[in-house]
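For this depiction, one protein chain was excluded, whereas all remaining protein chains were kept in their positions.
This part shows chain A:
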Amino acid sequence: MSSASNTGKGRGQVAALARTARGWLVASVGCGAVSAACLVGQFVVLAHVVDDTVFRGQSLWAERGLLVLFGACLLGCIGARFASDMAGTEAGLQVVASVRNALLRHLAKAGPVACVRLPAGQVLSVVDEGVEALEPFFARYVPSAAMMVMLPLLILAVVCGVDGWSFVILACTGPLVPMCMVFVGYSAQKAMDRQWGYLSTLAGSFLDALRGLKTLRVFGRTAGSLERIGVLGDAHRRATLSVMKIAFLTSASLEFFASLSIALVAVVFGSRLLAGTAEFRSAFLVLLLAPEYFAPLRNFSASYHARQNAMAALEQIAKLQALPELAIALDAEEVTAGDHAGTVVESLRCEHVGAEYEASATVLHDVNCTFRRGQFSVLSGESGAGKSTLLSVILGLLPPSAGRFCVLDAHDLPALRSDVCMAYVPQRPQLVYGTVADNLRMGLPHASLEAMREAAHMADALEFIESLPEGFSTVVGERGSRLSKGQVRRLALARALLRKPDVLVLDEPTADLDPASARRIASAIRQCVAGRIVIAATHKAELVACADQVLDIADGQVMVRAVPGDSLAQPAGEKEVCPA
């Protein structure tokens, strides 16, 4: 729900989004106007026909001209209404599709480091349900808001020409409706805000109980928790209803004015007809038009919650859009193995690199280090010391807040980051639903089986892949749940190696593994060092032991520890060669 300070921003966003589907929205409103005009025309004709036939003794046949007109108006009205609805729907669908695409592109450019700033699951739910909430807003709310202005004005104009008294009644009651709706809506909002936390906790209680079902079973407390669900559910119902009772007063106020004005028109007209100071034709017409005068208001108020949902969603969407973008070219041609012949990357260098997630808390200060080809570097330190942060800087997922990170070729000349073929194995590699081969080909789209076997062999994954029931064609389940953690990691390593990367980056490759699996991974990594830059973050001794260079990270400082027998330690006073 948007608070007062955010409504301005929300309005700007809405305007920007409306522009993406402007054609359809205009069509929807235009067709709505045509349908409104036809509707009024249709009622005018109907009132004429009824008056003529009942009070002026005409036969229906004599009215055939009017009846044809009535039919034309009817078809026009229905057709235009249908077209208006469809155009509105199309506008909604287009906005959803375009917002979702834009948001995904933005998230891809912002990268995972920015995304983890938001609570887990929130990004997904905003992109999925949040964006979905925009559809009814553009499909129904916006056209019905336009209708709410057009149709009542049109009816007022017609009634004004027909009868002064009725005009006064409708003109007085009409504007009271939105006023009442705003007033009641405001009270409902206040009631809602008052118990927001309580409501959201109660609303989440069932999901919470489901998530904890196994825990409850193990504790033998399923029967007790069933009772708890009932109690919490009932509390939720009562809390929600107390808000609804107020919120529904908006529609009740609408009903009140609608019913009141129909009754007034009938009674006032009745006495004037009796006195002979009014015509039945106008009375009947006003009676036909009065419900239609309020109908758009009713549609509008019915779609009002679409606006609330959309505004809440827009607020969330704005949070995602506020994430800073990285300099990543998404549409760059996908690299194929060995196709990056242009530059050969010799080393990666951090010069006075600082890194921070939010302007307040600096994670890394003044990091100076060099990673060279054929060298296995290990970032070591306590968890939370900044190992993953430095990896993110190296991967280009987090721009350094100070200093610079540069890619150098054989002549120590700067190269472009996009020329470097990088590969990354995160701590929890992501497997997609599909076969082992599908997952490997995420690294390289059209890799041959031979290439995959080679990569798998290098990653020490070939053995277990071939022991699977269908080898490379085995479907790995949701999130790879049917493989062990060590196996998933070796598969991800194989996927990374399939690209024959210049730079291989691994985050905690041996965490959560027993020593035997950890040793296998470590020796597999060691195997791939030849001809490439390999960097791993870890706090385990096994990997540190086989490193060529160890960077100890503590308190945001990085200490390069020379490993005995390593001659590649960074010489002091190297000239600066990075582009500004």
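Definition applied: a residue touches a chain if its C-beta (ideal position, glycine included) is under 8 Å from a C-beta of that chain, and two chains touch if they have at least 3 such contacts; residues count from 1.
Methods note: contacts and distances are computed from a predicted model.
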item	value
Protein name as given in UniProt for the chain not displayed, "DNA polymerase III epsilon subunit (EC)", "Nucleoporin-interacting protein", "Thiol reductant ABC exporter subunit CydC" or "ABC transporter permease"	"Thiol reductant ABC exporter subunit CydC"
Residue among A:G30, A:P178, A:P399 or A:P426 touching the omitted chain	A:P426
Touching the absent chain when the full complex is considered, from A:A18, A:V34 or A:V50	A:V50
Hidden-chain contact residue, picked from the options A:M192, A:A283 or A:L462	A:A283
Listed residues A:V149, A:A266 or A:L416, member touching the removed chain	A:A266
